[in-house]
Each structure stands twice: as structure tokens, then as C-alpha cells.
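Note that one protein chain of the assembly has been removed; the remaining protein chains are unaltered in position.
Right after this comes chain A.
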Amino acid sequence: MAECLLNIDLGELPEEDERLYASAQVANIACGGHAGDERSMRRALEACARHGTRAGAHPSFEDRANFGRQELQVAPEELRAQVAAQCARLVALASEVGVPVRYAKPHGALYHAANRDPALARAVVEGVVEALGPGITFLGPGSGALREAARAAGLSYAREGFADRGTRPDGSLIPRGQPGAVLSDPVVARENALRLALGGTVDTLCVHGDSPGAVDMAREVRAVLEVLALRSESLGEGALRLVLPARLERRAVLESLKAEPGVVDVVVGEEHACVYFDPVAPPEDPRRVLGRLAVAPALKEEPPLVTVRVRYDGPDLEAVAERVGLSVDDVALLHASREYTVRSMGFLPGFAYLGEVDGRIAVPRLATPRPRVPAFSVGLAGRRTGIYPFASPGGWNLIGTAVDFTAFQPGSGALLRLGDRLLFERVD
């Protein structure tokens, strides 16, 4: 799955929200045709530099009065010169700011007019190349004269879809001015984004910076695109491992992937999710499932809270106290004084990795693991703590013993689940 980038039309309004630059992967910067002046271009380029956003030129018919949204009759040769001049202004400022301009996208009425008329399309492409060189990526409609002209000029071309525009049932855009043409609901924009990005007919998605609700829509669209671009690696021929972004809620990831047809099992670690399946019947790409998850987050109910009584009598308690420069009592107090969350399940049946441990008592694993850790030992390793459900080898620092606690029962499985909350209560 090639990465689909979010492009946003920017540098058009005086009171622009800088968060749009954080969401955009490509900023199409107005360069004087329909909007924008030296000050706005410089401001936009500097915002690109701050957020690592790629800069692009956004040339237009020269019509500031109508914001470039009205079609003008301009001869191709004149149009070429206008486009080149607009782009050149941006490039000059960009080199001062130190930001390369590697993208170009025509604005508004020019976008549509040039796509109908091969001569205008050629003029736009030539003007862009004259100012920006042939190494750019041209953003434009999925088909039409612009794509043909860009191809003929040897440019790379990204087919654009609009996440913030309503579509007719046949997939064409609802014209501006008609009801439903411009969206403002982030949920609808996310659904749009997912449908477009998965459809295989677009390479980049647009959110207009001047749409109402643009900031929220852009953030949500970017989140969907990031999930779809997650790195996915084979763990043998019957498992796929994904690197998870921090903001995805782990329990929802687990449940949504498990529910997918063809998925036999799912393991969610702190950094990864892994789906297991029959090698000859792989399920749908898990990134698509997670993309939909970003669209429709699972209803959140408060995860259960479990209290576990602990005797702080572990063989490593004194060594831990000494290492962190606290008393044994303080170590016990700090360990038992906060609520933990199940960060992942695994290693042994029912073993829960609990975090975050107070940084003041965080200690590394033992240099040499013990060949046998007794069942119900409470261990400490870095910012994680956990209770050994069974006797096993183990390298965690043992600081206590859980009292009357059963992590795993053969009849019902694990007591704790991903996302559950846990409190330790000190007993003597």
C-alpha cells in the first residue's frame, strides 16, 4: 500500500490556524493568484519548516476578487507566464526560508478548466516546470488533461481525492454552492478519507484550509492515513505484525482485529499488534481494519478495577531499595500508591505487564534471570510490574507476594484483560 498523503490548501487566509500545518503532509501555498502575498507565503513556508510539512505551489487564475473560483478566458501562453511567475515568487521566498518546493497543484477554477482543455493543461504544467523544475510531483484530478500533460512532461503525478467535499452517488463532486458540497463534520470527512484511500484510485487526499471545521477534519483524516500507512511485517507466513501508533487504544485494536473473519488470534504488545491466520487464507489487511477503527472508535466503558493484596517480602526488595536510595517501606509505598493499567498480556498464561511504575523505583531486570521464580511473586522491571501466575524462570526483581490472587484459571482463562486497571494493597 503506497502512502497516501494529506494535502491542504494553505496561505490563503489571514487568520490561519497553525494546527493545519501539523496535520498536512503537503501544504499547497497560495502564491498570489487567488490569494497570498509575500508575507503570507513567508509565514506559510516558515510553518512548513517548523512542522516538517512538504511545501507545494498553488497557482491560480489571477483573480483575487473571486478567490480564483471563477473561470477566466486566458490564452495558454499568457497563462503559462502567470503560473510560472506565481510559482517563481514562492520559490524565491522558499529558498530564503530553506524549504524546498516539490509539489504543485492548480487552484479552484484553474484546476477544473485546465483539466478540460489540453492546451491550458500544457500551459499550467509548463509554467510550473519553468519555475519549479521537473523533479516535482503534480497534484491533480484522477483523470483528464492535467494528468496527460503532467505525464507527457515526465512529472510524477498524484491523483487527488477530496476528503471535505460531498460526492454524488456516481462519485463526482457536488458543485460548490449546492447543499452538501462542502463538509464540516470530521466523522464524515474520516469516512470519506477511508473510502477514498482504500478505493485505490487516489494517491493524495485534500482538505481545504478555508473549510469550516478544517482543523478537526484535517486531524482526523491524517489519523486515518497514518494507520493505513503503518509498517506491516510478516512474522512467518501465518502472522502479520504491525507497528502501532501510541494514540490507538490497545483494547479496541485487539477487539476489532479479533473480530475480523480469517483472524485466528491477535497479540497486542506495547509497540505491536500481530494477527495470526491460516497461511493459505490470509485475512483482510489489518491496516484497513484499524483505519475503520479510527473512523468508528469502540464505545468506551470504564475498564474493570481489580485490587490485589501484596505482602512486600520479595527477595530483591532490599536490593531494589538500596539501588534507588529509598527505604524498603518507601519502595512498598510507592509501588502500592498508584493505579496501574494492563499494557499487554503474554509471556505466561495470565501474565499482565502493568504500567507505569513510579520512576523513583524503576530498576532494570536482573543481570542473570532466576531459574525458578515462585508463583504469585510480584516483580519489577523498568517501568513495568507484574505478578507471576505460575512458577517459572524469570528476570524481574521480586519485591513481594500476591495474596489470594489467581491470574489464570483453566476453566475461564486470564483474570486480567488488556486495558484493565489494577491497584496493589499492602498487607502484612
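Everything that follows uses one rule, which is that a residue touches a chain if its C-beta (ideal position, glycine included) is under 8 Å from a C-beta of that chain, and two chains touch if they have at least 3 such contacts; residues count from 1.
The rule we apply is simple: contacts and distances are computed from a predicted model.
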Choices "Cytochrome b561", "ABC transporter permease", "Branched-chain amino acid transport system ATP-binding protein" or "Urea amidolyase" - which one is the UniProt name of the chain not shown: "Urea amidolyase"
Touch with the omitted chain, as defined above, among A:237, A:339 or A:425: A:237
Residue of A:100, A:166, A:303 or A:346 touching the missing chain in the full complex: A:346
Sole residue of A:93, A:254, A:308 or A:321 that reaches the chain not shown, by the stated touch rule: A:254
Residues of chain A in contact with the chain not shown: 233-239, 241, 254, 258, 264-274, 276-280, 344-351, 353, 389-390, 392, 408, 410-411, 413-414, 418
